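What you see is the complex with one protein chain gone and the rest in place.
And now, chain A:
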Amino acid sequence: MNVKELRQLFPILDQQINGKPLVYLDSAATSQKPLSVIEAIDNYYRQYNSNVHRGVHTLGTKATDAYEGAREKVRRFIGAASTEEIIFTRGTTTAINLVAASYGRANVREGDEIVITYMEHHSNIIPWQQVAKQTGATLKYIPLQPDGTIRLEDVEQTVTPNTKIVAVMHVSNVLGTINPVKEIAQIAHKNGAVVVVDGAQSTPHMKVDVQDIDCDFYAFSGHKMCGPTGIGVLYGKKRLLEQMEPVEFGGEMIDFVGLYESTWKELPWKFEGGTPIIAGAIGLGAAIDFLEQVGLDHIAEHEHRLAQYALEQLATIDGLTIYGPKARAGLVTFNIDGVHPHDVATVLDAEGIAVRAGHHCAQPLMKWLNVTATARASFYLYNTEEEIDALVSALKKTKEYFSYVF
């Protein structure tokens, strides 16, 4: 399918914003949804809405099959060994918090270390700050190179035999850096630590194989990969998940409930207390079908081409600073001298172009970059080179506009 055909599957893209065709360059915040995903959710609510794992009736069976069918799609999509290792959560944040609250608190002691990087999203910083505070462990940061990459020597230096957890993002939501998570996992394992990978920005855009990476935990969100909001996934190695205690207790997750003691269901359900996110999981399943149909390799190649084109074109604007390495995922973060990124985003919006402006939930990284905020254009399978041309042209106008009003 070419990009023009793909775009027709996304009804939202066909509209005008402020009198201009919408140019949506904010997929790293959330992606748009193809018709097949919208219809899968609609179909569930219209045709077989029912609770899962309890109804003897026909609709209940149908809903359960669809929900568990989505789990199998996720398993296959990320190359996990078993559906017991796939836990549905509300999103990446909830998934990482689950690991921190369950595995972290049970296995980290005073004097231990948790290692993260300067480029992490807040959702992969704060849960570990909290575990460190509660246990008396030390939180350590792997430093960054000037281009926003991580050197394995620095990982080797930072991770020690006292390290219990290494938590790192696969792809940076600001720099676009693709981190060597497989090598980082090897270093973590050599030191007896587990590795937690934040896959929010990788899973939508490239083929992920959790067994090849050999990570212990992998977290991602449905809404950044053409799926709905409110659904995410925690992958965990069965051996570790089996030892872990649930963090939410109630319906759905129990085996036997007595007056003073209860026991839990087997994996993965012991981590899914309460009525699960049924429509969300079904929507995520449809999103996976869609992405596989388009082809992850095709998506990665398309975005790589767009990112390289954007880098080339943006470099023609004087006074524009680009952050992050040349080899990168499909996003470009930048600033224009003398124009605050909010102002950039407002001017672009007036031209129909949606970008993100702010700290991107990465305040420690902003501090490292020595900026308070940046603007970010992020690409997905439905974006085109013409849209990047529109961005570049609007940025040139932004510069002119602000030099005029000054």
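Observations, loosely collected:
Following the convention adopted for this analysis, a residue touches a chain if its C-beta (ideal position, glycine included) is under 8 Å from a C-beta of that chain, and two chains touch if they have at least 3 such contacts; residues count from 1.
The criterion applied here is as follows: contacts and distances are computed from a predicted model.
A single chain of the complex does not appear, and UniProt lists its protein name as "Nitrogen fixation NifU-like protein", one of "Ring-1,2-phenylacetyl-CoA epoxidase subunit PaaA", "Raffinose/stachyose/melibiose transport system permease protein", "Nitrogen fixation NifU-like protein" or "NADPH-dependent glutamate synthase beta chain". For the options A:E84, A:E156, A:E183 or A:D343, the residue in contact with the chain missing from this view is A:D343.
From the options A:L22, A:L35 or A:A373, the residue with contact to the chain not on display is A:A373. Chain A residues in contact with the hidden partner, per the touch definition given at the top, are 18, 340-343, 346-347, 349-351, 357-359, 363, 366, 372-373, 397, 400-401, 404-406.
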